[in-house]
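Would you mind keeping the following structure in view while I ask a few things?
Only one protein chain is missing; all other protein chains are in place.
Moving on to chain A:
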Amino acid sequence: MAPSLNDDSPPSTIDEAFTENNLQPFFVLQKGPSRKSDRKSSGTGRTRRFDLSSASPKNSANIEDEKEDENMNLRMEAFEFVWSKIESTIKDVLRVINTNVFSEIQTWVHQSFDTIRSLGTPEFPEATQSFPIITDANSKRLFTGLVLTKNMEFVDDLLTFEELGKHLKYQGCHVANLSSLDFTAKNGVGGCLRSLLRQFLMSSLDPADISILASWYREENCNNPVVVIIDDIERCCGSVLSDFILMLSEWVIKIPVILIMGVATTLDAPRNILPSNALRCLCPFEFTLGTPAERMDAVVEAVLVKPCSGFIIGHKIACTQHFYTEPLSVILLEFASEEDNLVFEIERHGLSPEVIWKHVFEFPSCQRVKLNKLTSESLAHAFSELKRLQNQWRAVVLCLYVTGKGEKVRLLDLFCEAIDPESYNQGEFDTNMKAEKDPVLSSSQIKGHVICKAVRLVRDLSTAQLGKLLKMWENLTVGIPEINGKVKELLSLLNVEDGKSSKKDLTVTPRRHTSRIQLNIEKDSKSLSDKAANLIECMVRDYMHPTECIPFHEIFCFKDVDKLQLALIGDPRRGIQVDLLEFQKLLCCRCCTSSSNALLPSMHDTSIMYKLAQEHGDLINLHDWYQSFKSIVLCPNSKRKPRQSPLPKKRKGIKEAESQSEASIQARFCRAVTELQITGLLRMPSKRRPDFAQRVAFGL
């Protein structure tokens, strides 16, 4: 390591201490908490758990640090609070979505259990034998629930199956959750059996024998079904799974096992991976989970649209980044706690008022509004205003959502459109609306606009549908008198109309008039739905302020999507290549930046080598590569022309130095090749082609 790396500790000792450890497969770098107990807690009574600032003597500058630390800990708390709220909300939503399927499965499990029991329970001597009861093929059938997840992302469903397990356990079943990892060819059927024993008997006995399970079940009074859940059969090893099924089917009288298997693809999946003798043992039933799109909408509704945490993005990494970078994010702790009147005690957040004001004034959203004087009260007022506007926004979005729900309007799309400040600021929505009204203009250009689509839907509604819709709107806008009043007005109008029309229906009228009256009614309802459409239009225009247009939203909004993306999916393939190709940007050295793309001897060796490799085909001739490397390293002013000829003749006097440098160049070449090999950008020469290395990456 470069010795100048560590300024505040003697570098040599680190080097020495580490070299021995470098060759250990693993070692204990330090044991922490022995000193922990006598750690002093800081002034406010919270333990300072982290040394965020380096060891520091007490002086005035440190008080700021202390405060910063304090604030950091508070932010941590706020993060935990917000995130746990989001997480539990998501879990709840998903659970609710699955309730129906779960209870369906549960009834089926109990029915199947009864069927198995009806085939007879084993007599005592039979039950204590350590081998299965041989009976007819009929009693070897294994009840199997195939749960179609409709989702190739099996990760999304891990939680579902976990919850299903919990649900069934709660209903008195014995449940074991197995995953594809238990069905590997390496461990064979013993692996899954061991896992079953672990989960049912809570012990890890070495001999994995199913008779142990049978005797355990006998002791458990035989009154409850045994459910084995396998979350993704497509990823299981087919032969192991079929062995497992055959084994269970033989024991099914003694251990009434009911299988539940997650299927990501189609119902054919079991047929594709299992042989026919295992398939014959299955007695399949089929259940279907909600589609990923439905789940997504439900989550968006609960987490992003409805007041969940006060925070705008539902990803944990976004959450962390936000709470780390935004000092005022602590306020969320109070914001989220559903209270209407916010009272600020700034000191409580470990920040001095000056710091807060400074932060607040730096928000672009506040500069726009030009708040000239800020006090605690005005800040609190601003926050409650923000909350009010958010509530309005939320109500309008939900109104739009219920309008379009039946017509494949997805909440996610709606949400994206509603939250976009650009279109709001440009009045894009208005122009679209106009285009909508003007039949000539309304063409494919508005097609993508979900909000317009929802509004359009309102116009086409019949009176009855409109009535229902308005009722829903009324419920959604409770607490927002401005909108609620208008909806109520419209609703009463509708009721009057309704009354009229029903009255008209009752009165006997000459036939001739009927059609006309019908026409009238239609016209009335038309005008009513037009009114409703106008209402929602004006709701969208006046009350749907995207959060990003409201002052102070920076506290609640996370917008740095690029950063989020980087943290979520690092791209090592691209990243490492760019490091090598543009290393001078990262190192900020002056010697290697030149206007042309010429390779300079002062550049990093591996970087030179990698750039040279770009000029080769998929195979790199090591000899040529070496020669070009050497020519670059040796001649400072060379114009990137690899010398193909062998070593030029040199005078005897410098031969010594020459061979010396030859050795070092060769060593540098070797090191660079090794480094490229470590990064995986180069494959070493094979026996068949000893003189060529192979390139692996082509382009970034």
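Rule of thumb we're sticking to: contacts are C-beta pairs under 8 Å (C-beta built on N, C-alpha and C of every residue); 3 or more make two chains touch, one makes a residue touch a chain; residues count from 1.
Basically, contacts and distances are computed from a predicted model.
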item	value
The complex's invisible chain, by UniProt name, from "Transcription initiation factor TFIID subunit 6", "Histidine-containing phosphotransfer protein", "Proteasome subunit beta" or "Origin recognition complex subunit 2"	"Origin recognition complex subunit 2"
Touch with the omitted chain, as defined above, among A:Ile317, A:Leu493 or A:Leu634	A:Ile317
Touching residues (missing chain, whole complex) on chain A	1-2, 4-7, 14, 18, 21-37, 39, 47, 49-52, 54, 72, 76, 79-80, 83, 153-155, 158, 181, 186, 198, 204, 316-317, 319-320, 323-324, 566-570, 572-573, 575-577, 579-580, 583, 586-589, 602-606, 616-619, 621-624, 626-627, 646-647, 659, 662-664, 666-671, 673-675, 677-681, 684-685, 690-691, 693, 695-699
